[in-house]
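Step one of this worksheet: look at the structure below.
Missing here: one protein chain of the complex. Every other protein chain is in place.
All chains are identified by letter, namely A, B, C, D and E, in their written order; residue positions are counted from 1 within each chain.
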Amino acid sequence: MEQFFEFFNENLILIYLLIFTIVLGFEVISKVPTVLHTPLMSGANAISGVVIIGAILLIRQATPDDYLTLSLGVIAIILGMINVVGGFAVTDRMLEMFKKKK
Amino acid sequence: MEQFFEFFNENLILIYLLIFTIVLGFEVISKVPTVLHTPLMSGANAISGVVIIGAILLIRQATPDDYLTLSLGVIAIILGMINVVGGFAVTDRMLEMFKKKK
Amino acid sequence: MGFSFIINLSYLVGAFSFVWGLRLLSSPDSARRGNIFAGIGMGVAIVATMIMPLVDAANNYAWILGGMAIGGIIGLISARRVQMTSMPQMVSIFNGLGGACAVVLAMAELNNYYAGINEMSLGAVGIALFTLFIGGIAFTGSLLAFAKLEGLVWDSTVTLPKHNIINMILLVVTLTLGIYLFLNDSLTLALVFMALSLVYGFSFVAPIGGADMPVVISLLNSFTGLSAAAAGLIYGNNLMLVGGILVGASGTILTVLMCNAMNRSLFNVLIGGFGGSAAAGKSLDGDQVAKSVNINDAAIQLFYSQSVIIVPGYGLAVAQAQKVCKEVDDLLEANGVDVKYAIHPVAGRMPGHMNVLLAEADVPYPKLLDLEEANAALKSTDVVVVVGANDVVNPSAEDDPASPIYGMPVLKVWDAKTIIVLKRSMRPGYAGIQNPLFFHEKNKMLFGDAKDSLSKLASEIKTL
Amino acid sequence: MGFSFIINLSYLVGAFSFVWGLRLLSSPDSARRGNIFAGIGMGVAIVATMIMPLVDAANNYAWILGGMAIGGIIGLISARRVQMTSMPQMVSIFNGLGGACAVVLAMAELNNYYAGINEMSLGAVGIALFTLFIGGIAFTGSLLAFAKLEGLVWDSTVTLPKHNIINMILLVVTLTLGIYLFLNDSLTLALVFMALSLVYGFSFVAPIGGADMPVVISLLNSFTGLSAAAAGLIYGNNLMLVGGILVGASGTILTVLMCNAMNRSLFNVLIGGFGGSAAAGKSLDGDQVAKSVNINDAAIQLFYSQSVIIVPGYGLAVAQAQKVCKEVDDLLEANGVDVKYAIHPVAGRMPGHMNVLLAEADVPYPKLLDLEEANAALKSTDVVVVVGANDVVNPSAEDDPASPIYGMPVLKVWDAKTIIVLKRSMRPGYAGIQNPLFFHEKNKMLFGDAKDSLSKLASEIKTL
Amino acid sequence: MKLAVFKELNDQRVSIIPASIPKLLALGVEVLVEKSAGKEAFYDDQEYKEVGAEIVERSFLLSNADVAISIHPLAEKERSLLSSSCLLVAEFQPFNQTDISQKLKETNFQALSLDMIPRTTLAQSMDVLSSMASISGYKAVLEAARLLPRYFPMMITAAGSIRPAKVLVLGAGVAGLQSIATARRLGAMVEAFDTRSAAKEEVKSLGAKFIEIEGATEDTGAGGYAVAQSEDFLKRQREEVQLRASKSDIIITTAQVRGRKAPLLVPTSTVEKMKKGSVIIDLAASTGGNCELTKNNELVNHNGVFIYGDSNLASKMPQDASQLYSTNLLNFIKLFIKEGNLQLDLENEIIKSALITKDAQ
Partner (left out) sequence: MKLAVFKELNDQRVSIIPASIPKLLALGVEVLVEKSAGKEAFYDDQEYKEVGAEIVERSFLLSNADVAISIHPLAEKERSLLSSSCLLVAEFQPFNQTDISQKLKETNFQALSLDMIPRTTLAQSMDVLSSMASISGYKAVLEAARLLPRYFPMMITAAGSIRPAKVLVLGAGVAGLQSIATARRLGAMVEAFDTRSAAKEEVKSLGAKFIEIEGATEDTGAGGYAVAQSEDFLKRQREEVQLRASKSDIIITTAQVRGRKAPLLVPTSTVEKMKKGSVIIDLAASTGGNCELTKNNELVNHNGVFIYGDSNLASKMPQDASQLYSTNLLNFIKLFIKEGNLQLDLENEIIKSALITKDAQ
């Protein structure tokens, strides 16, 4: 318990930030028209590709002869990159439909 | 400049928090129907009465014979309390109108 | 550790309640809950501040509780007593007091610092000065806004010639002094700085028209928020910081929204001058003034009433607004409002003109009241909406023997609780005579093409 | 100091761009900008991560750039190639890969930890296990969702008897293992834990109906977000944390919204079972299936088309939907869509029935096309909306000599690009014969009372 | 005081209906009604009796009336039978019967002409011209629809498509406006024209199309009435009308100018441009007609185009027409009969206008 209290008190601002981020996540989406559900899902999915940053860090910190880590890292990078690039690109294609006429 | 960088790097999460708070402030309000403008203004005003916390801290930290600080503090508390209590009460009265019929 | 956890948690709860409360406040259904939610959060935060452990603190609880009791009672009573119509004034004065509170705090801290009681970093001094400045503007500005709304001052008397230039100079002088104070300590000069800020707040609001006051109050409200946030920085208090910033941000965006709703830009409002005339109305005999109402107030009045009577006139026909009119009717009926139509025999330009129109819009016959039925029903009607009618609702026909229509039976719309007249201007109707109804105390004008106004009303009602 | 400021600032910009991008994404006008905005933020963040100073780092840029190039190209090409109709599948698979990425990362970190290469706090181990679990579910769940949407698997074949109970047991086993791993180090068990998570993800999605897949994808998307956030905690990376949490929160709320739009609860969807039948349609001759369309897809199709032809029939009259129909027309016209009405000579139940109705709704005469004009115009029409008509749009009249109406001229709505039929059921019309149009590949059914459907369409179009 | 209600000789209407009698009696007068005065308007003598009127022979009326009420003025011969103190109330049409007030004054009668009530807002409840014009306008369309061998509304049917009838309304006064409204109701496409500038807005307020012809003369002092137009303008108007007429199925003309012959808007050449089976209803027939071929109260068939002139169509809807007339009259009578006595207040704007036997004139 004490540990938890300590963690809480020490990371107070981070916790504020997390809670506010959650509220913001809710708030931003809560009034979206149904037609945008799919593109929005797709856009959010692309953002979740931010996990690729972890993969970059993993490789950068790996020793150059740690081939296991490096290979895992590269796989992670490939997967993450597909998610990021594909995600944004596919969202963009979906949203092309929304171009205002004239 | 260095000072600023230092401040920035040290208070990074606080800055995230502030920026997210600002975005949240925008976001929460941005789709409000015009009929709610006045009650919302009033509610926000009541929240700005949070400054009273400063007044409490001022008095609590003052030495008991520092009458100047104490008086200033009491004035601040009175002003702040009017803002808080009056603010919430008046907002509530305005919002009574919105009670759904039946 | 555990106790400070509780304090921190309380603050977190407070901050969250502010955010969530504001969120709830922005939808009519949940607004009241939101207000209560934020209020409870505030209460939790105040209690937490009272009991939080402070090293070497004298606490002085008696002073605090005394002050809180006095302030609380004053706040509660004035909130209870205020007339519904004076709400904006009340908000303004409350806001001013919040600003004043920040000013007092900052001054006290600075004083303690100059007196050597406290220590303050350079940043903290700067922040205190900022608090002083912005809180001061919020304070006096709000007071003047209050006075204007209460009709205690005339717009003209508080405006100096070349007021905007004077304001600019005042601002520059004040800010220069602020920078000087940032670098040099001086209690006297700090007091002067405070005084200048207060004067500037006054002078800033002075040229802005009375009708624009709500916008100004909203802006000053966000100033108070910022000053609270700044004070939060001084005290290293997260809740003040977050709450203040939140109010600062939402107040700013709200100000912009209010300007948009009036079809003006914020700049336009603040530069003032012509702002005053926007809703001042046109005068009859040079002294009477017709009040105008904006779409959202009209919508809310209609939506929350029990019974509405619509009085169509030639203007409805000209605007071809019959279908939108029916739409508004349907929307209101869907919310349980009883809507009827009062048809004056000579409304329009041919016998049965209104009947033709309303039949086109499929208004069922039983909703139509003729003159006698209508005059009986009007007495117990909450809101009358006069849509492009004029002569047929002219009270001169009743009470002004000199009027060319004296003796003609008219629709006594003034028997209803409130009247809203939709027309484009103050121009007279077919008979070419002035209509004192427009200046009736119960009446508000909704200027604009009837079709336009009604469709705006419809979309507004849909948001409720 | 200055350099790390730039890195920090880049991350801040990245985080802000995610928030703001999502915000822009939630309104049709700005959605595209929002996506680009978030994409740029992501780019900035990736570059910052590449160049940020790391103590003792080997960097291994070649590996990184190589991986990025491969992934980028695959992503880009598949995004380009995918058919418009297969978008949801694509999103699903992308999302699965994101989850897989998180799984790989967590596994690598755990491996390094178990191998003694890295140090990890107990909390970090817990977080890595969480990442493994939730990322694993997102991975396999998304793959199965993809397969279901592509029609690669039948709903029934992937459901075991008592599937929900099996799922429950699997979940408990996995979680228990997770807790054990939290307290005891074991690479083998960690791999088993990963495998179990992957199996659970598969099994979790298995019983859910094909039509509910979008909801599931959205939920899995928020899982991926959470796993990214958890990975962010491992690496102490603010941006991953904030971005992941943001996606987690908005994904969750989006999932709920999607369920609401389908008039179902999330629980209901996840328990699955009957979900599959919701949009399966009714079959003719036991094998043909009529596709149904939901209101928002119909609205968007209409809104973004160039030309629309409305075919009114007896159902329009029965529903008395003529005025709402005109409202939809007006809304579309206001957006530059060309709207016409195709009047079949025998539509309705008396000669000129449709004329009477449309005149009542004030549809101008020039908007009405008779049979010949309509059949000419239909060829270049984007969307045909058949409102309660049936016999008059029956292709049997053209191509089925056995049909009792063979030889009657009908409206060839199938010449248009897409067809939407509004009616309440699959019941036949006056002539009492089946209508193959409903099973036409271009056709979608919008079931429900015509007035109801049209007014829902109208409100949906207004939000666009 | 005895109020005498005469039976109309060439009109189905009656000036006072039973429902108005009690309100008249409340003014302190006796009401004598001629036998079967209301018969053709579907008001029986019995109904009159029930509400307190006395049913009498015409001769009795003539010799006893203090106020003689009728729609059409009594003939000179009958007038001579009245006591000269008798107040005459009827539509004397002094603008068309220019010698009437002279004649009446010679015989010392006082006469209130209903058609001289000013067209002001205040007087509208007494304005028989408005109520009757409104009926005429409505009836004109029904008459046209009856004569037209075609449908009014558009019909897309299995036996082919019928395009909507086109109606052209010339003169958008009260009658014209009501025609517009009625024709639109029946599904026709309507265009209208008038010289008064206010008419444009009024026509549009009924959803019809207004035809613009530049250069109309207007006189705001004419009390809302139109004034005569220059020959040049009328020529241009006729050209424009001809253009529209050839595309129209129905023309309804109502254009009148007070105290003058009705303007000629549809010459024979225009009629000849019209399609076979088309119909012209001329409500200005009594003042000469807006169509050259109009014969008052007659149906003319000119090469397959029907021209029907009738300025008194209201009499074809006698029940409602009488009801409205009676209410108008009642409102008017209240102005000058107070507590059983005649009180002709010459200061009153309405009385002043209606009294066509003032000394000044």
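Some notes on this structure:
Note that in this section a residue touches a chain if its C-beta (ideal position, glycine included) is under 8 Å from a C-beta of that chain, and two chains touch if they have at least 3 such contacts.
Since this is a predicted model, take the numbers as computed values, not measurements.
Note on the chain not shown: across the whole complex it touches C, D, E. The chain not shown here is touched by just one of E:Lys49, E:Arg150 or E:Lys334, and that residue is E:Arg150. Only one residue from C:Ile134, C:Ala261, C:Val356 or C:Leu446 touches the chain missing from this view: C:Val356. Among E:Gln229, E:Thr270, E:Asn290 or E:Gln323, the one in contact with the hidden chain is E:Gln323. Taking the complete complex into account, D:Met350 is the one of D:Ile6, D:Leu54 or D:Met350 that touches the chain left out. Only one residue from E:Ser131, E:Ser179, E:Gln237 or E:Ser353 touches the chain missing from this view: E:Ser131.
One chain is missing from the display, and on chain E it is touched by residues 12, 41-42, 44, 124-125, 127-128, 130-131, 134-135, 138, 142-143, 145-146, 148-151, 153, 155, 157-160, 162, 182, 185-187, 276-277, 304, 316-321, 323-325, 327-328, 331.
Touching residues on chain D toward the chain that is not drawn are 314, 317-318, 320, 345-346, 348-353, 356, 359-360, 391, 404-409, 430-431. Although one chain is hidden here, its contacts on chain C can still be listed: residues 343-346, 351-352, 354-356, 359, 365, 368, 370-371.
Criterion: only the chains that are shown with their structure count from here on.
Where touching is counted per the definition, the chains common to chain A and chain E are C, D. A centroid comparison over C-alpha atoms places E as the chain most distant from chain D.
Distance from the chain D centre to the chain E centre is 68 Å, each centre being the mean of its Cα atoms. The mean-CA centres of chain C and chain D are about 42 angstrom from one another, to the nearest whole unit. With each centre defined as the average position of its C-alpha atoms, the distance from chain C to chain E rounds to 56 Å. Residues of chain D in contact with at least two other chains: 19, 23, 242. For chain E, the set of residues that touch two or more other chains is empty.
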